[in-house]
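I have placed the structure first, in the form of structure tokens, so that the comments after it can refer back to it.
All protein chains but one are shown in place.
Naming follows writing order (A and B), and every chain is counted from residue 1.
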Amino acid sequence: MSDVAIVPAAESAPPPASPGRPPGRGPRRVVPAVLALLILLVLAAVPLFVDPFGTSTLSRVLVFALFAVSLDLLVGVTGLPSLGHAAYFGVGAYTAGLISLHVTSEGVVPVLAAAGAGAVAAATTGWLAVRSSGVFFLMLTLAIGELVFQLAQSLSSVTGGSNGLFGIPAVRVGGAALTLPGYVYWFVLVVAVLGFGMMWLISRSPFGAVLRGIRDNEPRMRSLGYSPFRYKLAAFVLAGGFAGLAGGLFAAQVRLVTPSEAGTAASSLVLLAVILGGAGTLWGPVLGAAVVVWVRDALGPNLDGHGPLVLGLVFVIAVYVLPRGFAGLAGLRARRTGPTGPTGGTA
Amino acid sequence: MTSPLLSLSGVSRHFGALKAVDDVSLDVPAGARHALIGPNGAGKSTLFKLITGSMPVTAGTLTLAGQDLTGRSEPQRARRGISQTLQHSSLFLSQTVEDNVLLAAQRRHGSRHSLLPRRQAAARDRVGGLLVDVGLEDRAGTPVASLSHGERRQLEVAVALACEPQLLLLDEPAAGMSPAESGRLVRLLRSLPASVTLVIVEHDLDVVFALADAVTVLHLGRVLLTGTPDEVRASPAVQEAYLGTGRENLFLDGPSSTAGTPGTSVRTEVV
Partner (left out) sequence: MAGWFDANLVSILNGFAIGSLLFILAVGLSIVFGMMDVLNLAHGALYLVGSYLAVTFAAGEPSWGGFLTALGIAALAGLIAGGALSGMTEPLARRPILDQALLTLGVSLVVAEVLSIIYGNDVFSISPPPGLDGSVAVAGNAYPTYRLALIGVGLVLAVIVFVVVERTSVGALVRASVADRDMVSAMGIDNRKVKVAVLAIGSMLATVAGVLGGPVYGARPGLDDTILILALVVVVIGGLGSVKGALIGALVIGQVESLGRALLPDLASFILFGTLALVLVLRPRGLFGPRKLAGT
């Protein structure tokens, strides 16, 4: 996408320091680390102070945020705007649900299987999508999402059809079933934080630098001896794996998986979270996800269930006024600290 | 006589009826500083793309150090040691100067597949050295978007050298540079070890004659002449080719006297 290359760096939001720079150097590293630790502590303490409804809403936020960050790996870091990312979330959710129902609901097993299934699904469909770029990529991913949605609906003997997969047993840790929202929340928190951490590391790795290079200037990467196809496919598979992981957590938390989890509306919402938060920053989409879940689940019931209407309007407004998302707002202030690897040409 | 590093044999590229590059054969020995010149539309840029692999040949073969690369893709050729700078700066605008060079250097230093952050000490040392060489050592942390045009050209060269090429192709590396900057570039290119072979397309004849030990003149997609700079300057055939452009005295007067005609118009015509 040549569009991406002309984005002036001044408009892009700077993360705290250059990617790829060895961690643990200088005071600019310490502040974000302390901040992250504080946020983590507050998040861990939530079930002690917040009512069960609030706690489970926050669980949904965490799951959706993990999902959104996995999409950001594609949209923001690699510059591949996917409109079918819910497909891999759905594959993960169904996989975790089925394994919990028929094999074991012991903690990590369904969740890891979900991540694996998401990655495999992304590998089998991604090779086609990744060959294309720009709006072609958008259209192909849209078609892939619809394919998975229709499969979930038509394979009713496995997936329960449009009624969904229900009766998923509570997730177990060390044999004990986690039935209270607080314990489920902690389980979700641990897995989600591990997921965030891995994606953060990936985006700061040499591999992540290659992905950003492809986002900014794919022809130049080719002339430097990189084969963009391989890297884009790898990014697609990783993003699919983390989306599957989020889907697995979703199945553990909600214990009901319906085809709409894989549908176009779900893909649009998660893309909204990424755009709203600011593509390419990883932390921005977490905020975006929080807003989306809050509007849909907390505000929605007060609006006669028409949360999606508000979200649609937010989407329209965000495209106009927040071209770089929330992260872009932060970037206005922090511009001088040396922008490095931020938004693609997507938001 | 050792075999040439780069060898083109009958290389052609046709766009429909137009023969942009027509049956070009050319041998560039290892360690050479070889310049490609010719009037507008001579096929220099197309030939350049055929060598880098960003455009497939219609006919002919291309070998690098005896290996046939004709059917290889651009990344494969780059991994075999062909590196390039492009006529128009092609950098990673949202990233810093250091990160730009590092992207090229890390492919050589083996950590590009790592999914975890790495120090990449070897690659970073190399980047630091290259930035000193091109004179950008003070700009390492600057985003490319805020570099001047000349600085971007210098960065292009650093990025290309970070690939540790056997063959370095430079497409008008001095375009838009100030005299001081292009002087620095010439010194840098001169100081490159003989293990790096240069093929350079350049319209600034000062740069060409300061660097090149061989010059190939292209005209209408064909090789008009390959020879030493002096032979090229003296050749009646070359003057003939340029006659249509009204710059017949260009080569007779030698490089420094190009200032006699308005510099910019000379440059655009000769390219």
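Worth pointing out:
Heads up, the rule we're going with is that a contact is a pair of C-beta atoms (placed from the backbone, for glycine too) under 8 Å apart; a residue touches a chain by one contact, two chains touch by 3 or more.
Computed from a predicted structure; not experimentally measured.
Every shown chain that the unseen chain touches in the whole complex is listed here: A. Screening A:V31, A:V103 or A:L128 against the full complex identifies A:L128 as the residue touching the chain left out. Interface residues of chain A facing the missing partner chain: 1-4, 81, 83, 128, 131-136, 138-140, 142-144, 146-147, 150-151, 154-155, 263-265, 268, 271-272, 275, 306, 308-309, 311-313, 315-316, 318-320, 323, 345-347.
The rule we apply is simple: only the chains that are shown with their structure count from here on.
On chain A, the positions that touch chain B within their shared complex are 5-10, 12, 18-20, 22-23, 201-202, 204-207, 209-210, 212-213, 216-217, 219-227, 338-342.
Residues of chain B that touch chain A in their complex: 52, 54, 73-76, 78-79, 83-84, 86, 90-96, 98-99, 102-104, 106-107, 111-120, 141-146, 159, 163.
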